[in-house]
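Removed: one protein chain of the complex. Kept in place: all other protein chains.
Right, subunit A next:
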Amino acid sequence: MHISEGVLTAPVLGVGAVFTVAGLAVGLKKMDHERLPEVGVLASVFFVASLIHVPIGPSAAHLVLNGTCGLLLGWLAFPAIFVGLTLQAILFEFGGLTTLGVNTFNMAFPAVVLGYLCGHFIKSPNSAVRAVAEFVAGAGAILLSGLMVAASLVLALGESIDTAARLIVLAHIPVMILEGVITIFIMEFIRRVRPEML
């Protein structure tokens, strides 16, 4: 889902960068001493997750874990994902420095949205409700990211939206399911070990 250098046009890159700067500003404003280690750990998790290839389906799909970032960090997902993507671009050449703005927004905005949508329900005493909310957060963040990547490509290249979206969403269905399940496991684990993090 990393968009490479030289694919998008300048206006799309610019708009992405502006949105990302806004998100980063909100995120950094909410950053405080207690959340710092958490942000760092999740930035690392995000950074490493992209190396885990999901060998199902036609394309090079990998874990993203932005839903987990959103549930645990809220707006702080912006700085965490930004740092993760920057290092991925520099060290792994995933994506690129010019597309950093668009890529960060495409990954972090769904994280924040799903984090807020599902954040309330993961505190429910009913474990079934919790599991559904966690699954929806994990899978939904990928789905929304995929749609946003498709939209970016369509805006830049004029590909037809349904082909681009269908391709990307289809390729990521295995990832969505996997991330939903992984998110449930991570959240239940944290609930047992350190419930105040939620």
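The working rule: a residue touches a chain if its C-beta (ideal position, glycine included) is under 8 Å from a C-beta of that chain, and two chains touch if they have at least 3 such contacts; residues count from 1.
In this section, contacts and distances are computed from a predicted model.
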> According to its UniProt record, what is the protein name of the omitted chain, chosen from "Cytochrome c oxidase subunit 1", "Molybdopterin-dependent oxidoreductase", "Anti-sigma regulatory factor" or "Nickel transport protein"?
Replying inline: "Nickel transport protein"
> Any idea which of A:A22, A:V41 or A:L97 touches the chain not displayed?
Replying inline: A:V41
> Which residues does subunit A use to touch the chain missing from this display?
Replying inline: 1-8, 31-34, 36-37, 39-41, 43-45, 47-53, 55, 58-60, 62, 83-84, 87-88, 91-94, 149, 152-153, 164, 167-168, 171, 189-190, 193-194, 197
